[in-house]
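Apart from one protein chain that is not included, each protein chain of the complex appears where it belongs.
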Amino acid sequence: MDRRLMCGSHVIGEAATRAGCRFYAGYPITPQNELPEYMSKRFAKMDDAIFIQAESELAAINMVMGASMAGVRAMTSSSSPGISLKQEGISYIAGMELPAVIVNIMRGGPGLGNIAPSQQDYFQATRGGGHGGYRTIVLAPCSGQEMVTLTMKAFDLADAYRTPVLVLGDGLMGQMMEPVTFPDPIDPAATLPQKDWVLDGAGGRDSRLIASLILDPIDMEQHNWKLAGKYKAICESETRHESYLLDDAVLAVVAFGTAARIAKGAVNRVRKAGLKVGLFRPISLWPFPEKELKALSSTIKHLLVFEMNLGQMVEDVKISVGEQATVDFHGRPGGIISTPHEIAGEITKLIYRYDTG
Amino acid sequence: MTITKTIFSGFGGQGVLVMGYVLATSGMHDDKHVTFLPSYGAEVRGGTANCTVTVSDEPIASPVASFPDFAVLMNTPSLVKFEEGIKAGGIVFLNSDLVELKPKRRDIQVVSIPINSIAERVGNVRSANMVMIGAFIQKTGLVSLKSVIRSVKSIFETKGSKVHKMNTLAIEQGSAFVK
Partner (left out) sequence: MAKQVFKRPEALKENTTHYCPGCGHGIIHRLIAEVIDELGIRDKTVGVPPAGCAVLAYNYIDVDMGEAPHGRAIAVATGIKRTRPDLVVFTYQGDGDIAAIGTAEAIHAASRGERLSVIFVNNGVYGMTGGQMAPTTLLGQTTTTTPGGRLPLRDGFPLDLSQMLAVAGGSVYIERTTVTSPKNIIRTKKAIKKAFQVQMDGLGFALVEILSQCPINWKLSPVAACRWVEEEVVKSYPLGVIKDAREKSN
């Protein structure tokens, strides 16, 4: 297999292209500029792909909305403040049941914050982010190779459920280069199922409408119940997680994305010192692997949640395990990248505190 | 040695990121786990530049180096910034044509190479970073010379055979200097 050394943003761009993405609109913001740059270059060589540098994040997400209405696989990307601007559009996309892929290469916040790697948008990503009580599928890769698989998966999920899907990375994921391999590209025209709802002109059929405006509360409630049914189906079939060295563990670190990578290093370190510690890594942040984590807490009684924020996913962990396990939290907000050494220290402290060593 | 971290640092334009990219690509060709992490943001455009390359026999947890094993420092500010963090017993590679200070620490090994002078002799001062890569590989044995030549060839593919010849010569000269 041909291995290539690529930065995460380029990996996402190439994976999207190979997944049949044929429309990208975006706006410059660090640390994800390499992604629009890649798309502009990649799409320039293709006859059937559109790249637009939009005048704003608002325009970009709405262009994606239009492209999706016209039936093509479409993507936009940004970093935290820009994703905030896109939220109105994401809400419409969810309400209109359109597929779309949105990439957030997170940075430190709140406000303009900084451009360092952070996980401070977990709440925004997993709670819908905009108005109206919708959800988005959220996939959080932790390596270049996983960016390939999850970006491609994002397009399949978006189409299958007709819903926006977020790929959630951070500055480190976006900038870091790792060797990756890609599967063969698909030919979207030949392989993807026909969409029977797209706007392509009312020829030989009744005219179609794609809208989220539903004035009658009875109808609007029905629409919400329909979305709820879809979200339930997603929760039942689309949770993803990784278990690492959990079989004999007395303590599990719970972390996602970059934090999980660092936590894995810490787990390896404390294992060498004889501590029975493993890692539970949610890959889908929504749906959250609640059942899997609950099952885990029947045998592992101590969890350490590590996030690059002030504590967001920790709430989902607590909801998942209830009183079945202790849940401690270690967080570094603002763009600080912890060392495996630092996390190993936190693990060791807990092992002594709970006297499980 | 299972996991090795190297920091490359210098002025923008000295080919610092290219050196890191060459090392990471070579490690990949040698079937190692590698990561390449550039410093990014406003400061990478024109000012100082640095990057961290990890080469490892096992999966890499963090691509960041708090305590690098090796540091390739192309100018004085880089030495000031990174000397303290280098792992005890580590090696610092200095561009002795430009770095005016001497490292203070006694627990690290210092390899000084007049890479600008050597590169000028080879034919172009712009291949100074290739001289440094040659010296670095010879001294550390972190990746194979064969992979380095292969990486450099593919990175500068569009520049033609003349540039490739000069780069190869620069790498060999750098390597010979520290043999």
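All chains are identified by letter, namely A and B, in their written order; residue positions are counted from 1 within each chain.
Here, contacts are C-beta pairs under 8 Å (C-beta built on N, C-alpha and C of every residue); 3 or more make two chains touch, one makes a residue touch a chain.
No experiment lies behind these values; they were computed from the predicted model shown.
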Tell me the shown chains the invisible chain touches, ordered by label. A
Filtering A:200, A:219 or A:248 for touch with the omitted chain leaves A:200
Which residue from A:88, A:238 or A:342 sits in contact with the chain not drawn here? A:88
Touch assignment to the omitted chain, from A:65, A:139 or A:283, lands on A:65
Only one of A:160, A:186 or A:210 touches the unshown chain, namely A:210
List the residues of chain A that touch the chain left out of this view. 22-23, 25, 50, 52, 54-56, 58-60, 62-72, 74, 88-89, 92, 96, 199-204, 207-213
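Basically, only the chains that are shown with their structure count from here on.
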Under the touch definition given earlier, write down the residues of chain A that touch chain B in their complex. 3, 5, 7, 30-31, 115, 171-172, 175-179, 261-266, 268, 337, 339-341
Under the definition above, what is the set of chain B residues touching chain A in their complex? 21, 24-25, 28, 34-38, 40-41, 58-64, 66
